[in-house]
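For this depiction, one protein chain was excluded, whereas all remaining protein chains were kept in their positions.
Each chain gets a letter, A, B and C, in the order it is written, and its residues are counted from 1.
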Amino acid sequence: MQTRIRIQREDFDLNAEVANLTTDGEAGAVASFTGHVRKEGDLSTLTLEHYPHMTEAEITRLVAEAGTRWPLTGVTVIHRVGSLKPGDRIVLVAVASQHRHAAFQACEFLMDFLKTHAPFWKEEARTDGHHWVEHRHSDDDAAERWKK
Amino acid sequence: MQTRIRIQREDFDLNAEVANLTTDGEAGAVASFTGHVRKEGDLSTLTLEHYPHMTEAEITRLVAEAGTRWPLTGVTVIHRVGSLKPGDRIVLVAVASQHRHAAFQACEFLMDFLKTHAPFWKEEARTDGHHWVEHRHSDDDAAERWKK
Amino acid sequence: MNLLYFAWVRQKIGKSEEQMTLPVGDVASLIAHLKNLGPNYADAFADLTRIRVAVNQHHAGPDAPVAPHDEVAFFPPVTGG
Partner (left out) sequence: MNLLYFAWVRQKIGKSEEQMTLPVGDVASLIAHLKNLGPNYADAFADLTRIRVAVNQHHAGPDAPVAPHDEVAFFPPVTGG
């Protein structure tokens, strides 16, 4: 299974990332997820902080776990950090497999665990100041579903 | 819910299609699926035939059904027809929602029903001639899961 | 009635479309009629488990009624996506 994990300030190219997962011709199915900064009210900037090294280590562990649960040919995870604007893309998880159900399941599994395990924190800038985003318990419930 | 359905010979631009689904800023989650022609043995060309008008009508019905089951802000379905080569992209289903689980579910639902209901037929060209691809019963089982 | 054929059904029958004046009935009686039009039709409709039908661009079963101005399409189980 080829694995690409990148934490970066820059945006990413979906065409190139999906092409990277399929150039070997093994996988017929690629399930992808992109998370975007929503446009809401007075939100002007979303700033992402992370824990360097642990982020990559934790995502590597999550991808390895996905690889033991489903037959995957490749996984790409790109998470942006720094200052983002409404409409910007935050995260990409793309999973290639010979089986589309495996690709969908692994992609959703990785998103659920990214949301609950990868050490990123979002801070919103609004007209009344800066606020750290609160963790959502619905994300814990989503990850809980996958417990064996 | 904005809906885009296109049957075309040309390839598509994933960045542009995902951007189309998120420019209104409503959706924070986009789940996508791309199907690709696998590189296998002596497969040289995959030709896709379809039933014009019914294809669009059937996909429109499937997208409307998905819209009644999940809270979606947009759906894009692009299916290529004509002659494709190993490695080429065949299909895109991209679903935007405020809720990532809804986006994933609707995307997989649409793929399962595209595979079993949309009137497309694949013909493979190999060194020993042309062969129509056989329908897979596992696709029927996948669609059956969604029956209420 | 406007009849359409796709994929190997089209190849076996040797045409993609034809107009016919046929008695009103259902999909099953229409197929029974077509099977008698010649060996190409008999071959195309030899195994009905491998034939799917759409009436006016909606999937239809053997009991679905067909009327004079309907568009009826015959094709193998679909393989897109």
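Everything that follows uses one rule, which is that contacts are C-beta pairs under 8 Å (C-beta built on N, C-alpha and C of every residue); 3 or more make two chains touch, one makes a residue touch a chain.
What you see is a predicted model, and the numbers here were worked out from it, not measured in a lab.
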{"item": "Chains still shown that are in contact with the chain withheld from the display", "value": "A"}
{"item": "Which of A:Glu10, A:Asp42 or A:Glu134 contacts the chain that the document leaves out", "value": "A:Glu134"}
{"item": "Residue among A:Arg38, A:His79 or A:Arg100 touching the omitted chain", "value": "A:His79"}
{"item": "Touching residues on chain A - with respect to the absent chain", "value": "35, 48-51, 53-54, 57-58, 79, 90-91, 111, 114-123, 132-136, 139"}
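Operating definition for what follows: only the chains that are shown with their structure count from here on.
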{"item": "Interchain centroid distance [CA atoms averaged], chain A/chain C, Å", "value": "48"}
{"item": "Rounded Å distance between chain B and chain C, as computed from the means of their C-alpha atoms", "value": "26"}
{"item": "Touching two or more other chains - residue numbers and ranges from chain C", "value": "none"}
{"item": "Residues within chain B bordering two or more other chains", "value": "35, 111"}
